[in-house]
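Comments concern the structure below.
One protein chain is absent from this view; the other protein chains keep their places.
Coming up: chain A.
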């Protein structure tokens, strides 16, 4: 029992003080600020992104790469296969700013035309991994139990196979070796990563009271998952997808370099780097330009991923 108050005779100390009421005007309890602009989760993230130099630079670069990939004709009137052995290893000259390869092809034109297959592989592989990995991860995370065990083990099996090793084997048995084939192979070995992240995010969201509230409304599990769990679990997946897009482009280049990626008849950065390695000492520029284009593209996607992660950081959003 605490002593009754009366026994605590205040000796000295805190003077009785009352602030003049007008100095701290009382607000209506818990009134709403009606002047502030509405801010959705994505709207907030966008507003934050807009001011980030990291985001502005990387998205400008990505936009450029995509434009090049969609319409290479805008950037050069040379064809990547208009080669003339008379130009072998010649230096830059008017209309051919980067010089020529061993086969006398215009390097600038090849760099420009090499963008499309790379970007295509990156985009398709990302779409594939997000769709498959996202679905599997969401189902495993939301329903849990045996379904989770089953799906997680399947994902583990694919996760255990090294990407490059698996790709080497699959690409060797495949016929076409177009951008689509490479993207499919990358998807087969890339989806478990997205699945893991999606599963983790959904597991976390599943604890939230709005999920219980949705069940208490009578919504089915499926619709609760689609309407509430997945939208709230998307941010980490978006971040990983952006970063992976860059990584898939790099992987495609690696495979092409090894001669098991895109068919040699397709102009690609990886193929050009591979072809240029023999003359690295005599003519480093032949290797340098496609390699620089590749690095810049991959870097932009990774930077974009970083910027998006900062903007979507849940810690920054709590008030």
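Methods note: a residue touches a chain if its C-beta (ideal position, glycine included) is under 8 Å from a C-beta of that chain, and two chains touch if they have at least 3 such contacts; residues count from 1.
The criterion applied here is as follows: contacts and distances are computed from a predicted model.
Choosing from "NADH-quinone oxidoreductase", "Energy-coupling factor transporter transmembrane protein EcfT", "Succinate dehydrogenase cytochrome b556 subunit" or "Peptide/nickel transport system ATP-binding protein", the protein name stored in UniProt for the chain missing from the display reads "Peptide/nickel transport system ATP-binding protein". Contact with the undisplayed chain is limited, among A:58, A:187 or A:232, to A:232. When you scan A:150, A:169 or A:213 for touch with the missing chain, the hit is A:213.
If you put the missing chain back, the residues of chain A touching it would be 1-2, 4-6, 8, 10-19, 21, 23-24, 26, 29-30, 32, 34, 36, 38-42, 44, 208-210, 212-219, 223, 228, 231-232, 317-319.
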